[in-house]
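Below is the structure I would like to discuss, written out as structure tokens.
Showing just some of the chains, left in place.
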């Protein structure tokens, strides 16, 4: 796979098996395959593209997504507020288009990440995203996490579900002492209901706003995402 | 090491070698050593504490810090916008109290993280923090990164320095194609000057606000950190 | 009354009847009374103060306040989203320390602003604030607005009350068609309950964050108010 970047800041993830027709002209496949990452290539109209080897982040950015997919700022907050890393045991639900699973699987590698989804149509989209990104350490279960979690001794459970409070009892069984249940909810009402049901957990709820600056003019961009979701971090402190 | 949590939400990181005198009474060391994580213990006045095994995050939270230490939200943003993980080759400068290095070393483990610091007094604080956290994959260099970077083929360079633009040429040599230079600066003027000096990089500058909610009353807390630093992400796209 | 500003940016509202002992030395009362606004005066230790005639804003800033007093940013939002001005008929409740009433009375002058308060202790604080600011167009009623609003044909009703929904029926009677009911609530739950009870109104709920910059270093201040209250603007569109 190749990552091409044009002069306008757009990026393209391509296989390089056939010529690539961009709006700035055609990139010849054979010439592209002769390039080393960090070199540039010209289209037939003379426009320049940078050639890179795509990283995990590029696959995540280019993955097929639903309208409410978790954002990078929230993925970052989850990482920093749980400190998971290689070897961490993580379960995720619902898979949706698989963005959360893709991101987390990269962090815990070579540990396997398990993700639960009940809808076969979502699972199919997610599997496609995993395949394109060459990710092999994700196990997608077509199962209802409200019914239970098979995995035990977990460091982290991440939820992007309409009724996260229905997972609390299972989380208590499956988390290690000190492990985290993290729930991502668009409505503060969901966070509140989760909060009211937590017992034996220490929790905090926060939201994160990220703002991009235009550094040519040294001003924030007018367009900004005003809200993605509220993140609740519940740490299991008492395990019976 | 033990992590104790009292009923008010305060946490204590202790060795358990001697009795611990908290403001809610004394915790007996011998009794503590008999506890399993997830159990609770009572002080001599009958106040209850939860007992946990501390994780990396607990050591980071309890580390000795300078006044402008990088925050969790910013550490998270760096992780998410670069997707580094186990095995990633990362250089950090300046070390300061070592928070950034502690956090990153956990992500790249077992890969060694290299951090540059010119001030011996800061280095000493950082070494103390690494030691307490039991971190062994950090190499602290008492060196001036403005003078050069010895490491090559890097995935990420993180900077928390007054003049980050002085590292650009070294970063160009030391980063892999597609690798990231990330600079954390309190003033937008520093970000602007960095931006104006970048060539052969694709960059974006952003800031992140994180807001905690009081879930008893369902309102954001009044106290909030209005600013930590601006984060500039510069990706090396052209390597000569 | 005189407004003195010292070199550090602090301001002092004084009568000038007796010498003023500041931490930068003593200001002589007689000398002060000889000054014209825009001139400066020196303390006995040679520190310089600017002398101004205080404006309404200075009295508001210096008024005695409760812990949850409405902020300038919220007062501004109320003004801009209702466009009240001289002659507008406004009722306010509860008075609290009277900040909202002071601010609104200045806008509607010479129209009288009516403010309801049930607690005599709060009313006493508010009256003191009005007196010091020389405000005469406020009528403070020691009455429970939940029981009814005597005034009719109102342009605006502002509420800073724990149960604002109990005023909706009275507001419907007392507002002009097109008039506004504005409620300021710390908890989003209060705003939600109000929202669910509104009928015949068009409403929107918003919150406002204001961030100060340090222009010496060109960075936002670290300290920031993370939350004051949610503002709900309900416009009466159907009057039976």
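Every chain is named by a letter (A, B and C) in the order it is written, and numbering of its residues begins at 1.
Note that in this section contacts are C-beta pairs under 8 Å (C-beta built on N, C-alpha and C of every residue); 3 or more make two chains touch, one makes a residue touch a chain.
The model shown is predicted, which means the values in this text are computed figures rather than measured ones.
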Task: Copy count for the complete homomeric assembly [3 present here] - done: 4
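The criterion applied here is as follows: only the chains that are shown with their structure count from here on.
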Task: Inter-centroid spacing, chain B versus chain A (mean Cα positions, whole Å) - done: 21
Open item on the list: Please output the residue numbers of chain A that touch at least 2 other chains, ranges allowed.
Closed with: 188, 192
Open item on the list: Under the stated contact criterion, what part of chain C meets chain B in this complex?
Closed with: 186-189, 211-212, 217-228
Task: Complex interface listing, chain A residues touching chain B - done: 3, 5, 9, 36-40, 50, 52-57, 60, 72-73, 75-83, 85-86, 103, 106-107, 109-110, 176-178, 188, 191-192, 195, 202-213, 215, 218, 230, 236-239
